[in-house]
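Before I ask anything, let me first share the structure, which is written out below as structure tokens.
A protein chain is absent from this complex, but the other protein chains hold their places.
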Amino acid sequence: MRIKLEKRSVPSTFMLIATPIASVLLTMLIGVIVFDAIGIDGQRAVVDIFLTPILASYKWQDVAVKAAPLIIIALGLSIGNRAQIWNIGAEGQYVLGALFAAGVGIAAGPTGGPFTLILMILAGIVGGAAWAAIPAFLKTRWDVNEILTSLMLTYVSFQVLGFLVGGPWKDPNGRNFPATAPLPESLTLPILFQGTTVHLGVAIALILPFVFWVLMSKSVFGFQIRVVGSAPHAARHGGFDAKQTIWMALLIGGGMAGLAGALEFTGSLKAINLGFPSGYGFSAIIVAFLGRLNPIGCLIAGFVLAVTYVGGQVAQTTVHIPNSTAGIFQAMMLFFILASDILIRYRVRFIPKKTANSTEAHI
Amino acid sequence: MSPEFIIASIVTIIGLTTPILLAGLGELITEKSGVLNLGVEGMMLMGAISGFVITALTFNPWLGVIGAAAGGALSSMLFAVLVLQLNSNQVATGLALSIFGTGLSSLIGVSFTGRIVPQFGSIFPDVLAKDPIWKLFFGYSPLVYFALIMVPLTAWFLKSTRAGLILRAVGENDHSAHSIGYSVTGVRYAAIAFGGAMAGIGGAYFSMVITPMWAEKMTAGRGWIALALVVFAGWRTGRLLAGAYFFGFLMWLELFAKANGFGPSLPFIQAIPSQFWAAMPYVMTVVALTLISSRGNVGASAPACLGKPFLPST
Partner (left out) sequence: MTTLNRRSLMKAVGAAATLSLVGTTAHAADKVKIGFIFLGPIGDYGWTWAHNKGREAIDAALGDKVETIYVENVAEDASAIPLIRDLAQQGCKLIFTCSYGYMDQTLAVAAEFPDVKFEHCTGFKRTDNVATYNSKFHEGRAVLGTIAGKMSKSGSLGYLGSYKVPEVVLGVNAFTLAAQKQNPAATVKLVLIDSWFDPPKEAAATETLINLGCDIVTTHTDSPGPLQILEQKGLYGFGQGADMSAFAPTAHLTAIEDIWGPYYVQRAQAIVDGTWTSTDTWDGMKEGTVVIAPYNAAIPADVVALADAVQAGYKDGSYDIFTGPIFDQDGVEKVKAGEIMTLEQLATIDWFVKGVESAS
């Protein structure tokens, strides 16, 4: 018996939705087996990582706060990915967004109010977009690979951050520790529910997916992005400007990452130190794929990833696995989702003997 | 500056350079076959922990190096199956491999933290290896010579062998290579495995040679520098060697400028913040990539199929 892949005439909607769910379940299953095999209580680890944050209500606020930046960044990235523009420098754009917001906050001084706060958020969007504009410019001007430039600029951004918080922006009352001064109360995002850490940024992260959904499905721009991504030649004939699409894809991706950085800074961290880049920009790539580049999918996937982050911390106290172990689960989910992509466009057939005119896969 | 100081500094720079050179050579071959594997950092960490564990268990560093190569290559196979068999997106898959390798190496390393293994240092007698002059030639771990031998071997392989020609053909035009009967998938499997093995050995240089111990995330981002290096070199072996030493020199210069203090100093270098030096490899890579992309006459270009999946039937 051979396994055959037949190309579907239309991509399977069932597979589009079923595979991300299957990926999460499969990750949990393999997690149990692998952890047991290496002498860690696998069930406890998997339960703590995937279920405790959902079942224990006091963990919900942590999940929501973690999910917000992931969702916002992933929304921007999915636009680019749909247009086949690979911005993997969201982490750097996130950092720049926070730094721009901090810059405005410092320039405005401690007396700023809501107006300054709004300016800081807008500056965050500008900062992220500006950092993404570098790959956009290089790509449109000289066809420089945006994957490599956006990645390299991420590492540059860490050094920009290190320089600013360790030098000019160092908290004068911070005993020389490399960190900015904590934001005054008036420049921090309002808290939505008293007694929790759920800030306004979480609400923004819940609303934006629907804005993007309308944008992508109803607007000419959304159509342009989809056409350029799936059929570049047709797009050219249709009069869509490829360069304009590249610019838009990267600026939106960078702007969203910058927004996430500014919201995280003003809503959650309130000061920037060297630990600020915590990998949201990279994890958001997982979120975008797990969410199938769909805005609502990103919303759900953002929560799934946030659960693994929070759960990974729970597992630290209970089964004492290193923090980065949560990364194993996140990577496994991405592996499965990428592996299952093929099921959307192809149908698996178990065929007794070889037939012609179908694509073989050596599975 | 005394000759002894210059030699000692060269030895330090070689120590900084070797791991990124090893990983860079591997990634060069992978990318030449048309595959972009962003998982170098993860593969280096898997190599670092594999090499350390095998050495700790067998007390044989040579077996450790083989283990490191195997650890790197095995983890690269995860990536290979996904991108070659299932045509998954290379960027996302490579990134996932980096995250995966970081997590898995941390997990494996839990029970090895705080242990040490004998350093996989020079195999020459101390008279030569520790002599302030002769150590320039004899004072290195076998892995340093291995890296240096691999440079001309890689260049020769790519330029003068039939296999190297096929590899480049697959990277430049996979459809043509396929139509004249070469297995695009097979070649890319081999190239990815080689890349993984070399990254693994590069990682082992940290855990077996520089500081023979295991610590979580001990490669501290060098995998990304290796990735930058390949691009900086314009996918050319000779330039990769030069670029690796240039990056190593930059890392050394920062430390030298700081350590040299108020002595016979280079005040203008000291005035530059250390972050500038740390950012240099990445900035220069962007500049180099721009030059390569914008001008045809710099004698280098990215493999035409880099990062694109091979779909023979469509």
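All chains are identified by letter, namely A and B, in their written order; residue positions are counted from 1 within each chain.
In the analysis below, a contact is a pair of C-beta atoms (placed from the backbone, for glycine too) under 8 Å apart; a residue touches a chain by one contact, two chains touch by 3 or more.
Being a predicted model, the structure only gives us computed values, none of them experimental.
Looking at A:Y155, A:W247 or A:F276, the residue that reaches the missing chain in the full complex is A:F276.
When the omitted chain is restored, the residue from B:F52, B:F100 or B:F206 that touches it is B:F206. Touching the missing chain, out of B:A56, B:A70, B:L167 or B:M251, is residue B:M251. Touch with the chain omitted from the figure is made, among A:T19, A:Q313 or A:S340, by A:Q313. Hidden from this view is one chain, which touches subunit A at 28-29, 32-33, 36, 42-44, 46-48, 51-52, 55-56, 58-59, 62, 162, 166, 175-178, 182, 195, 197, 264, 268-271, 273, 275-276, 278, 309-310, 313-314, 316-318, 320, 322-324. Touching residues on subunit B toward the chain that is not drawn are 5, 8-9, 11-12, 15-16, 19, 110, 113-114, 116, 119, 121, 130, 206, 210-213, 215-216, 218-220, 222, 251-252, 255-263, 270, 274-275, 278.
Note that in this section only the chains that are shown with their structure count from here on.
Chain centres here are Cα averages; for subunit A and subunit B they lie 28 Å apart. Across the complex, subunit B is touched by residues 7, 38, 86, 88, 134, 138, 141-145, 147-149, 151-153, 155-156, 159-160, 162-163, 166-167, 282, 285-286, 289, 321-332, 334-335, 338-339, 341-342, 359, 361-363 of subunit A.
Residues 36, 38, 78, 82, 85-89, 91-93, 95-97, 99-100, 102-104, 106-108, 110, 185, 216-217, 221, 224, 227-228, 231, 273, 275-276, 278-279, 282-283, 285-286, 289-290, 293-294, 302, 306-307, 312-313 of subunit B are the ones that touch subunit A when the two sit in their complex.
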